[in-house]
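With one protein chain held back, the other chains of the complex are shown just where they sit.
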Amino acid sequence: MRSERSERSPERVEGRVEGRVERYKVAVLTISDKCSKGQREDKSGAAVQELLKQVPWEVVKYEIIPDEPDMIKERLIYYSDNLKVGLVLTNGGTGFTARDLTPEATREVIEREVPGIPEAMRVECLKITKRAMLSRAIAGIRGRTLIINLPGSTKGAKESLEVILDTLPHGLDMILEKEH
Amino acid sequence: MRSERSERSPERVEGRVEGRVERYKVAVLTISDKCSKGQREDKSGAAVQELLKQVPWEVVKYEIIPDEPDMIKERLIYYSDNLKVGLVLTNGGTGFTARDLTPEATREVIEREVPGIPEAMRVECLKITKRAMLSRAIAGIRGRTLIINLPGSTKGAKESLEVILDTLPHGLDMILEKEH
Partner (left out) sequence: MRSERSERSPERVEGRVEGRVERYKVAVLTISDKCSKGQREDKSGAAVQELLKQVPWEVVKYEIIPDEPDMIKERLIYYSDNLKVGLVLTNGGTGFTARDLTPEATREVIEREVPGIPEAMRVECLKITKRAMLSRAIAGIRGRTLIINLPGSTKGAKESLEVILDTLPHGLDMILEKEH
């Protein structure tokens, strides 16, 4: 599927500059009651980290927490303000159950919303499954950190990340004012 | 058009489980000054109810009110908190005139926004008419009720609902935590 997309839009790869030396720091946060209690394996978190190997980024933090808004906010703030990672990827908590509050927690800590990233993930994933419209994921910038919600299903998280992966380096460079 | 979509995405029908016994309760709210005064026939409301016959849902309430934000909010709260319907479909009041305030009234009563539903409606309807971009419709969850704005034109309401109809059961099941 990736190769098919690459044919459709050859500019997809331009973000991955050959020989880029700096390695971006990424935090992966899985948000799931069941995974945090060890009642379910975190396949989504594993899939996200596997995909990140395709880009020159380093996962410096990977944690699993329950669907608790205060814990989500605390972690997102810690990754942004203390760890100073360039990118935070959350997965889980973007659905419709009463405990799905990841977008609400995320909105409270971001300073500037980036609507085009979740839009692009949904519009592309909609071509694979209509259920993509049910993801309530958002994205935004806090300080110099880009925070992106991915859906909780392994398939959804993977497919969503694939949509944006090659375009993210340009976004991160813009935040760091490396080019614009 | 429906059959063409079904071919493209066979998973569209999986939400309609064969033999599902519970019938979802739906409220249809037409928001239009002219219709509420009887100066215009509510063709959109009729079209929406006709479409709902395709899914195993029961329209338990259908009302027509003028474009008054306080009345809109009061009705949405009543349907959610008192009638406890699973789904509310509004039609009308999503345009640009000074009286078009349905999305603003809706935003005030929902607790969690569902951006992907109006996005999907617009992006699919954009393939039919560029005017789809002018719908300001939103969607969101209040308690255990999903509230969705549809555009006021009969064509727009119908085409928008067709985009999401077969995916809604999964969303409603998620709210009721029947599967996830």
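For reference, chains read A and B in written order, and residue numbers begin at 1 within each chain.
Rule of thumb we're sticking to: a contact is a pair of C-beta atoms (placed from the backbone, for glycine too) under 8 Å apart; a residue touches a chain by one contact, two chains touch by 3 or more.
Note that the structure is predicted; figures quoted are calculated from it, not measured.
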item	value
Candidates B:G45, B:G86, B:P103 or B:G140 - the one touching the absent chain	B:P103
Sole residue of B:K25, B:R75 or B:R122 that reaches the chain not shown, by the stated touch rule	B:R122
Missing-chain contacts mapped onto chain A	9, 11-12, 112-117, 119-120, 123, 141, 144, 146, 164, 166-167, 170-171, 174-175, 177, 180
Absent chain, residues of chain B that touch it	95-98, 100-101, 103-104, 118-119, 122-123, 126-127, 129-136, 138
